[in-house]
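Quick notes on the structure that follows.
Here the complex is missing a single protein chain, while all its other protein chains stay put.
What follows is chain A.
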């Protein structure tokens, strides 16, 4: 192709489009490559009429394209018109296959084998990119495809669809729609529920299954695919069936391989083409969710290739558009341009003593705090956007013991004192400048273990959980440092007894972190062993075999330790300890602990005391052994049921005693009336065992699944341990899909109702509880768009009197409990089993 472009932009999403608009405005020769026939495919694929939000609201938009919150159609129309008016050169149906060359002379090859020459390349391809591939072995001649264009073209085939997201279900339904095609369609779901698909799709799928039009395999994974045959691992063992074609719709991963191979050199390794290490675009770590390493001007490790937008780690539209603008300015030689987040960062540093600029502050923090040392300036900027930096006067409290919080603190200047003894505040341990604290809350999600005060005037960085996790994935050194410090602190805090960190050297060297999947034991009754296990995250249940049946003894949250009895008293393990949910334990070698105990008799004394209470419980069980009957059986099975229902990872859960529940739904009505007219719980839905009902309502997990992927970072843990969603929610629905308990709903706030008395006396409005859709629709203010946002239980935080559902239960059926209050056999002693 004749002519070389100054800038080639790959991907026409918000970032790419904004970059192209800037280039057009500056009169730079450019080309925007889009693989489909329309701009901004990701937003194009949003459902019709979806409300697109513009967060973070404090961020100023700096782009030649306009953008404000509104309906998908309107945003796409505006962009299309502006792209046309701004004379952006777009090339549609140009899917880039490879990029070769070097700065000033790149060759871009499309899947149609067209080539485009460009001096610089801006990658703005987002992360939707590449479908997740089938991981099981695929035999020769087997047909596996990741897309289905026209379901009508397959006739008389045995087709297996993998994945029960919306795409998978729609494909399966499409293939089975017409009986004349005589396809035998099977859809495979890894779990028993269809958590990731829209309700309507799930209903349609179940109806099709009931009508016998297709088969649904639940709790099944694929073991192997061969020509004409597929093998599954199911709950009941392996199953083989005929299969002519596999359609895999299992989500997508960032298009990492493509990006890495850009402008890379290749060599032959054992007959395969492999990238020469150190060439191409480098990523920050091997982690699946890591991002390319970027300079402050968004340049990758390959000069001339720039990465912006979601692929650079910025999923929000405004960020993307600003970066599109900025990157073209940078390429055009504008080096004085300050990033658009400058005002936000300035406000972060405004209240600190000393007059430093943003860059100086970032450098100050990076060089002073050990775990931040390996960060790039761009990473530091992003890191500080998610973090707070504060100045504390001498003696000021940073946080109190038992306060909830999952953030990590780093000391940039000064030092702090930890009050290790709750009954005597004068006993303190110092933590020096450059170090971190608060990591126990970060790792276990549990409350703070000690009060911390500033020992002198100090500058502390509070790193949000999100930012801390990102930090650990981007900077391996930071991860190792945080891990070691956290183990050491956890041990010191747990054992107390005047232990100092130097005493623990040997124990720490022998410590190893073990991941335990749910239901797997760390200690088995009757086996030999003298290691101690510290529960780092997750939770464990303790069981003992009585009369051939496992009896549920107790529930151990993160921060507890087990295994001391065999260590001190010798003998075999007296009970089985297994993970209630996916957990992490620290295994400490018995010998190392014994050595420390020999040096520190106070520690031995403390462990002995802890052990005594457990021995009491064992003795109690032994004594009751013969009379153990229905009561204990019931207790054990109820406890197991609750653990299965995810109560093991809960911090606070709503239970309903169905011996008392009269089904008046006053809890739901109270919930709706306390929160903008929308109920956050579904009383009737959910599992029941022995009349104990776990309704569909938030459990406020230790490690909330909903927080995992929230683009505006709108989900937080509040002061009473509640997990809540703030008003910056963009309504993307990620949290709803990530929640394994289905407790998050997406809905628009209904209009305000008339008061209770005017309903009671004059019949105005819909009465107590959530108004019906029809009423909301009829009474909506015309012209006011109410976007659908994620809503979930916030434990009525800020409402005097506590959770409305419990207060409003007329019979006392609704109760809220923390699992450790509930899951202990010792309750039997009080006759409450």
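The definition used in the following text is that a residue touches a chain if its C-beta (ideal position, glycine included) is under 8 Å from a C-beta of that chain, and two chains touch if they have at least 3 such contacts; residues count from 1.
Here, contacts and distances are computed from a predicted model.
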{"item": "Choices \"TldD/PmbA family protein\", \"Ferric reductase like transmembrane component\", \"RNA polymerase subunit sigma-24\" or \"LutB/LldF family L-lactate oxidation iron-sulfur protein\" - which one is the UniProt name of the chain not shown", "value": "\"Ferric reductase like transmembrane component\""}
{"item": "Residue of A:133, A:155, A:756 or A:778 touching the missing chain in the full complex", "value": "A:756"}
{"item": "Residue of A:64, A:564 or A:747 touching the missing chain in the full complex", "value": "A:564"}
{"item": "Of A:177, A:337, A:433 or A:818, the residue in touch with the unshown chain", "value": "A:818"}
{"item": "Identified contact with the non-displayed chain, of A:473, A:666 or A:697", "value": "A:666"}
{"item": "Per the touch definition above, residue among A:85, A:207 or A:778 touching the missing chain", "value": "A:207"}
{"item": "Where the unshown chain meets chain A, residue by residue", "value": "203, 207, 210-211, 401-402, 446-449, 490, 493-494, 542, 554, 556-557, 559-562, 564, 610, 613-614, 617, 657-664, 666, 669-670, 673-674, 682, 684-688, 691, 693, 756, 760, 767-768, 799-802, 804, 806-813, 815, 817-818, 820-822, 824, 826, 832"}
